[in-house]
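Following: one structure in structure tokens, then a few remarks.
Of the protein chains in this complex, one is absent; all others appear in place.
Chain lettering (A, B and C) follows the sequence in which the chains are written, and residue indices restart at 1 in each chain.
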Amino acid sequence: MSDHENSFVHIASVKLLLVVWIGLMFGTWLTVAASNVDLGPLNIWIGLGIATAKATLVALFYMHLRWDKPFNAFVFLAAFFFLFLFIGFTMMDTAHYQVHVIPGYSPGMGG
Amino acid sequence: MAGHATTPQEGLRVDHHFENADQQYQSAKLGMWVFLATEILFFGGLFVAYAVYRSNHPEVFIFGHHFLDKNLGALNTIILICSSLTAAWAVRAAQLKQIGLLKLMLVLTMLCAFGFMGVKAVEYNAKWKHGLLWAGSYDPHLDHDEPITESTTDEELQVPGAEVEAEVASQAQRVGDADLVESEVVSESTVVDAPTDRSNIASAAEGPTGLAGAGEHGPDEHAIDIEPANAQTFFSIYFLMTGLHGIHVLGGIGAFLWLLWCAQRGDFATGHFTRVDMVALYWHVVDLIWIYLFLLLYLIE
Amino acid sequence: MAEAIEKSVGAGPGGSDPDTDNYLTHGKGVLSWLFTLDHKRIGVMYLVAILGSFFLGGVFALALRTELWTPGQTIMTADTYNKMFTLHGAVMIFLFIIPGIPATLGNFVLPLMLGAKDVALPRLNLASFWLWLTGATVAVASIIIGAVDTGWTFYTPYSTTTTTAVTAMTLGAFILGFSSIFTGLNFIVTIHKMRPEGMTWFRMPLFLWGIYSTAIIQVLATPVLGITLLLLVAERTLGVGIFDPSLGGDPVLYQHFFWFYSHPAVYIMILPAMAIMSELISTFSGKHIFGYRFIAWSSIAIALLSFLVWGHHMFTSGQSSLTNMIFSALTFSVAIPSAVKVFNWLATMYKGSIRLAAPMLYALSFLFLFAIGGLTGLFLGSLSTDIHLHDTYFVVAHFHYVMFGGTVIAFLGGIHYWWPKMFGRMYSERWAQVSALLVFVGFNLTFFTQFVMGSHGMPRRYYNYLEKFTVYHQASTVGSYILAVGFLIMAGYLLHSLVAGEKAPANPWGAATLEWETTSPPPYYNFAHEMRAGDPYDLDAMRWDPATGGYVRKDPSSVLASSGEAG
Partner (left out) sequence: MAAAPDPEDGSFWMPPQISTIASNVDWLFNFILAISVFFFVLIVVVMVVFVLKYRRRAGESAEASPNHNLPLELTWTGIPVAIVIVIFFFGFKGYLDMATPPANAYEIMVEGQKWNWSFTYPNGYVDANLHVPVDRPIQLVMSSADVIHSLYVPVFRIKQDVVPGRYSKVWFEATEPGEYDLFCAEYCGTGHSDMLAHVVVHPPGEFEAWLEQASNFLETMSPVDAGRKLFQVRGCMQCHSLDGTAKTGPTLLNIFGHPVTLSDGTTVIADENYIRESILEPAAQVVAGFEPVMPTFQGRLKDAEILAIIEYLKAPEGATQEDNS
């Protein structure tokens, strides 16, 4: 059977695992550092950029997507695609109808 | 998840309806990826709520995030990243039938998970003390003797300056805060000790955090003093997102315990590592989601 | 499991007599059913459970129609009526029609069509069934602890303020959602990993394309229902103020959440029905399906587009004009693939050799009813007309023409088509035709009248109504009774066939898909040999065999894998 696994299994080297780990640590430091520099609206996008870079590292190496069947990666990305549709349309609509919403309306909060 | 029923006696057995181990492994794996996709969309709903409310009421989020502790958030991020490392390492160990190493990695991963929940407990407890809860129970009361455990160091240090113009209520919190710094440190270190081998790494990475944070907080002093309408929304979303994530962490702990038991039983002696692989995949997604939660909840400017 | 393995090795099940050794006789006792990993038994258990739910929902429906015989109180109070229509909706949708075809016929037929021994993840399959049972129990329990009066859409803030058992019902729906997710996940994996030799993607029976498209929606949309219902429960128990305006929440946001799932969900309901149609039309026209690729791609197109149209449920909700415009445009786009399918089915009948057996009767009434259901969708997709028609009986009628006239009718067609395969017995053709006719007539009388009163301004979910609508309501009620009679007859002859029906041949209809290559009912292990797939619609490969009273392959070896014996 052992010959079988080699046929379809990728084994990540310890070196790779550690390098990725360092990358993630650095990314975390970078996110926090960046959040303390006031770049106005840019902040959120830079933050998301770094976070996505970190996520990509995890997915590609720790989750073996780099060596996995492309379709598995496709499935995972598809989830994000549909999530963006959901976020996009909903944000577009809510942003538009805010003008009708009574600011701070929340009678149930007792003032 | 995986369609297996391996027991040591039979070795790596292929279920009756599969042709070979490859087909069986690939099926389990595709199944897991599809499941992870559903997880993304499951959490997705909360991200949509977050996006909608933050884009339409940024002031609420600017205000609310001051009550979260960046350092504890960063610490938890680091803890989870380390657990991802050990989880990935565990898979490697299982693939190479290094059962001893596998067990060690599983234990380390679990310790990280417990550490994470410990830190969360500290944060939740502080919110609870000050009524900084979801809308239904939102009732901020910032008594003099009790420090707001979570809005720490950098912000607090500025307090004396803000004191003058701050209104009495929000006043009180900061005044008390001076003494919180110690209590903070204590609670932290106790948590960090859990995964002993990396408590030092944690504090190391915290250095820059603290520094960077200290430099730049003046501007927000006012933001924190004036509570915008519907501030409760931030805390609702905070508890929903971190709560759902926490439940997934607990689920992960359960899964790792199960793996440990399987390893103990010798299931993995045959190089049959699918289960370890699947649980690790799940765990990495829990990590991925936190990477975003940390950014979106703790690091708002 | 272990003994199962032994059985698989050696004893070539297909060889033995189907009457004495088949999946029905393989293993005795309730537990051998409740804990089976056999996709066929799980499919049958689903069939029983889901038809049970259909009966329950149907009883609610008849009660509703009876109440509406006169304006004001006829047999129940307003509150009872409100709970009744909520339960009718919730039971029919979450318990019956969403799991409906995939969980029953899908579970039974899909692996057989693949020439496989089982679905890829049999334990997960059983788990889905148990999740369904749990969810159904919780949902039905909510009836006992006070029922729900929100309508199946659970709109906030009504659902967060009503004192009825919303939490229990939504938790039930939440659990049912995961049952649905795991079924879809299982089918995706099975279709990807377990296709037999020779079955390329474009040699799959169209039933599989339909189930596959459905599964895509199940796994991508249902989680959002999960989080939505979870938020609703949190809203009621903790008051998280995401959807509840009194706590600073946004009730229209709930509608976005809800419809992001629940619009794709209607395609979870209709796609499997279309999948069945392709099999029925081809088989009973004795013709190769026309335009295979267009039908296959249109299923995928519907699945993907279904995620882009949810806003058409919210045209009057205060949604912005821009959003309304975009969603209206996208909504029409999803009409195209459905139209393409209909035309392809018609073309399949061209120059065919058409048999009006019961399944085909249902296929034909599907074409008739789905045409009406689909076309009336145009009135609702177009903005200015929808403003008038939204939340009236016009919508109710449209929905029932698509879901009942479409999905349920095709489901019935499928049940009659695969019944002999499932239970090894033939039902009474004559009675089948009688009930098919009654269902068709009763259905049109019930729901066509609702189009007319709807466009005249009769709002839905109304306990009381203006005198002028009485005549329509009474016609509709009469129709519903005829419908009920049709179903009673059906229940009668189907049950009768189980005990007294004549033995079914392996292939009573002459279809060329693999499930007909094994005995009726199939052996525990489905096939005696590893199978190889050819063109699933090459009906010329079959010939009538007077000896068995069914059809057989002219060249049986053409579907046997080169690898030869199984096990």
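Brief remarks on what is shown
Keep in mind that, in the parts below, a residue touches a chain if its C-beta (ideal position, glycine included) is under 8 Å from a C-beta of that chain, and two chains touch if they have at least 3 such contacts.
Nothing here was measured: the structure is a model prediction, and the numbers come from that model.
Considering the whole complex, the hidden chain is in touch with A, C. The residue touching the chain not shown here, chosen from C:Val48, C:Leu346, C:Leu437 or C:Leu498, is C:Leu346.
Considering the whole complex, the residue from C:Ser32, C:Thr137, C:Thr316 or C:Ser558 that touches the absent chain is C:Thr316. The omitted chain makes contact with just one of the residues C:Asp79, C:Glu502 or C:Asp555: C:Asp79. Looking at C:Leu24, C:Val148 or C:Leu364, the residue that reaches the missing chain in the full complex is C:Leu364.
Check C:Thr70, C:Ser382, C:Gln433 or C:Thr548 against the missing chain and you find that the one touching it is C:Ser382. In the full complex, subunit C makes contact with the omitted chain through residues 78-79, 82, 149-151, 155, 157-158, 161-163, 245-246, 250-252, 285-294, 316-318, 321, 324-325, 328-329, 332-333, 335-336, 339-340, 342-344, 346-347, 349-356, 364, 367-368, 371-372, 375-376, 378-379, 381-388, 390-392, 452, 455-457, 459-468, 537, 539-540. In the full complex, subunit A touches the omitted chain through residues 97, 100-102, 105-106.
The rule is short, and it goes like this: only the chains that are shown with their structure count from here on.
Centre-to-centre separation between subunit A and subunit B, using Cα means, comes to 14 Å.
Per-chain Cα centroids separate subunit A from subunit C by 35 Å. Among all residues of subunit A, those that touch two or more other chains are 71, 78-79, 82, 86, 90, 94, 104, 106, 108-109.
Each of the following residues of subunit B touches two or more other chains: 26, 30, 34, 37-38, 41, 44-45, 48, 52, 135, 229-230, 232. Subunit C makes touch with subunit A in their complex at residues 192, 220, 224, 239, 241, 244-248, 250, 252-253, 256, 260, 307-308, 310-311, 318-323, 326-327. Those residues of subunit B whose C-beta lies close enough to touch subunit A in the complex are 11-12, 20-22, 25-26, 29-30, 33-34, 36-38, 40-41, 44-45, 47-48, 51-52, 55-56, 70, 74, 77-78, 81-82, 84-85, 87-89, 91-92, 95-96, 135, 138, 201, 205, 208-209, 212-213, 215-216, 219, 229-230, 232, 270-271, 273, 280-281, 284, 287-288, 291-292, 294-295, 299-301.
Of all residues in subunit B, only 1-3, 5, 15-18, 23, 26-28, 30-31, 34-35, 37-39, 41-46, 48-49, 52, 134-137, 229-230, 232-233, 236-237, 239-240, 244 touch subunit C in the complex they form.
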